[in-house]
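One structure coming up, written as structure tokens, with questions to follow.
Not every chain of the complex is shown here; the ones you see sit where they belong.
Letters are used for the chains, namely A and B, taken in the order the chains are written, and counting of residues starts over at 1 for each.
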Amino acid sequence: MPKSYTLGEIAELVGGQVDGDARTRISGVSGIREARKGDITFVANDRYAPQIHETRASAVVVGERTPGNSKPMVRVRNPDQAFSKLVEVIGHACATARRPAAGVHPSAVLGRKVSLGKGVSIGPCVVVEDGVSVGDGTVLYPHVYVGHNTAIGRDCLIYPNVSIREHTRIGDRVIIHSGAAIGCDGFGFSTVKGVHHKIPQVGIVQIDDDVEIGACVTIDRARFDKTWIGRGTKIDNLVQIAHNVVIGPHCVVTAQCGIAGSSRLGSNVTVAGPAGIAGHIEVGDNVVIAGRAGVTKDVPARQVVSGLPAQPHAQELKLQALVRRLPEAAQHLEDLERRIQRLEQAATHARR
Amino acid sequence: MPKSYTLGEIAELVGGQVDGDARTRISGVSGIREARKGDITFVANDRYAPQIHETRASAVVVGERTPGNSKPMVRVRNPDQAFSKLVEVIGHACATARRPAAGVHPSAVLGRKVSLGKGVSIGPCVVVEDGVSVGDGTVLYPHVYVGHNTAIGRDCLIYPNVSIREHTRIGDRVIIHSGAAIGCDGFGFSTVKGVHHKIPQVGIVQIDDDVEIGACVTIDRARFDKTWIGRGTKIDNLVQIAHNVVIGPHCVVTAQCGIAGSSRLGSNVTVAGPAGIAGHIEVGDNVVIAGRAGVTKDVPARQVVSGLPAQPHAQELKLQALVRRLPEAAQHLEDLERRIQRLEQAATHARR
């Protein structure tokens, strides 16, 4: 049974102002298109403001200056964040993740010298090799594999079908989504007369506290020493992190990016879209790498880069504008040629 | 023991015309390069017509106007489709998928309130959580994980090592290939003072009837409401579908494409090669997005777009042609400069 709230109560909850009837009753949260009567929805981007007139929602969370008042609204500084709070508080009856019970399922297979903290949940068909430690409250979902001597911190969620190879170091509150492969061999070969000989990859992967790693992400173990993902960094699905890469704290790497061997990112770096970073590159703190960029040389701190090869974004924009104007430039060239011809003919004429 | 057919029987089977000896005996199907005596092969693209002279096949399925008649041929309107029919009928002794037997393997782990239809096959080490329903005739291959309250329709094939998180809705005759991760958390964070806080992803994934999903595809659950794959849509390997994306019916998305959060595709859209679609984009019905395109704004119905950023294909082709002709343009510019110089010198000379 969903509890219901007045819009006034909701405004108080998120620290916003009611614009309209504060007594409007709200019993659910929803997206603007899918909302029904009784729901509250939100507009984080004013581009979607026209949809306020069309939604079936009873109220809308908006920014302080979002236009329109055809619906009761709650005005806040950050609609995205406010709405997230509402999602948590009002809930969404049909789709909350349920925490698996603590304990080791009888079908799980644990090696020797495995140390499990309090409240750990080891699901069916999990395989944990010798010498692994798992901190308090961590959940290993079904079909997770943990290689020998790996250490996993507390309150982690390791989702189904994740593979974590030997000697990996994982901090606290780390989330790893299904299908991710952590600690596989780095891609290193020594080619002699056209034949590729494997270079042993004997380093590890270290993942610090509060990191989240998306589905089917691959993070290779180092050739030696470590591949390292810093505290609080968030990595989206299908990202490739090669051996010996170091990603600093609080970075964001979105889906399908690739970072080649030994490159190092500072803190709070954003790598967007399917961007790529070549090997042995240094990227400074607070850099933003735009979607589809291909980074081929070092990027100093605080720069925004884009393009292929990546360059400062303002330069790339200028270049792109010139490329787009090539049809006019071609026309211009022809015009000039015509004018020169006329001048040449006039000169010839004059000489006669 | 392969049964054998005459070419006349085969022509009848596929509604085509024999061009050559209708009594030619056929006992197998094969690709044009690998074919042996007794095989029938096909040429769908006239580009490969010269290979008809070289193949060891005894006969070839070709288009109505494919040149050459060095081999007995069966002429049809659509060789691709006709050959597929032959593959099904004549078979290929060495590599047919075998349907696993119905029943629940003793090593599978089923939760409470799991409802299984008739003829369902649950393979070894499958884990099905509480409240899941599985329709008649569906196969869950080994190591599949199905989260709680997920509903799977009838006659689905869920291949090994697929992860399906809680509350997912899957229709009938859906195929999901190995390694796919369905319903993982969307990538949503609220950044406060450089620290990324997770936004709960409490929506679901809905996959309609007759959808096929490739290996290692990731389809994230919605922030709220649903990420939705429409009826009959086919998705190739390693594709990323972000939270709240809606893909209409009968679309085709080929390998390694990525579709960012909240974008919506109409029906019969084709997304080719490793194309990308940014977030919050609307793509109309029957649009074709060319390989490697990067779609950054809405695309109206029936348009073909390509390029980075994507634009109507004809414009992009014109632009690419101008880029390719930059060497000539640079030469042209130098020529004009030389002619201007000559005019300037003549003018100076005249003035003296």
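Some points to look at:
Here is the rule we use: contacts are C-beta pairs under 8 Å (C-beta built on N, C-alpha and C of every residue); 3 or more make two chains touch, one makes a residue touch a chain.
Just so it is clear, the structure is predicted and the values come from calculations on it, not from any experiment.
Depicted are 2 of the identical subunits; the complete assembly encoded in this structure file consists of 3 such copies.
Just so it is clear, only the chains that are shown with their structure count from here on.
Inter-chain centre distance (chain A to chain B, centres taken as mean C-alpha positions): 24 Å. Within the complex formed with chain A, the chain B residues making contact are 107, 109, 125, 127, 143, 145, 147-148, 161-163, 165-167, 179-181, 184-185, 187, 189-190, 192, 194-196, 198-200, 202-204, 216, 218, 220-226, 238, 240, 242, 244, 256, 258, 260, 274, 276, 278, 280, 294, 308, 318-319, 322-323, 329, 332-333, 336, 339-340, 343, 346-347, 350. Across the complex, chain A meets chain B through its residues 29-31, 33-34, 45, 47, 78, 80-81, 84, 87-88, 91-92, 94-98, 105, 107, 123-125, 141-143, 159-161, 175, 177-179, 212, 214-216, 232, 234, 236-238, 250, 252, 254-256, 267-268, 273-274, 291-292, 323-324, 326-327, 329-330, 333, 336-337, 340, 343-344, 347, 350.
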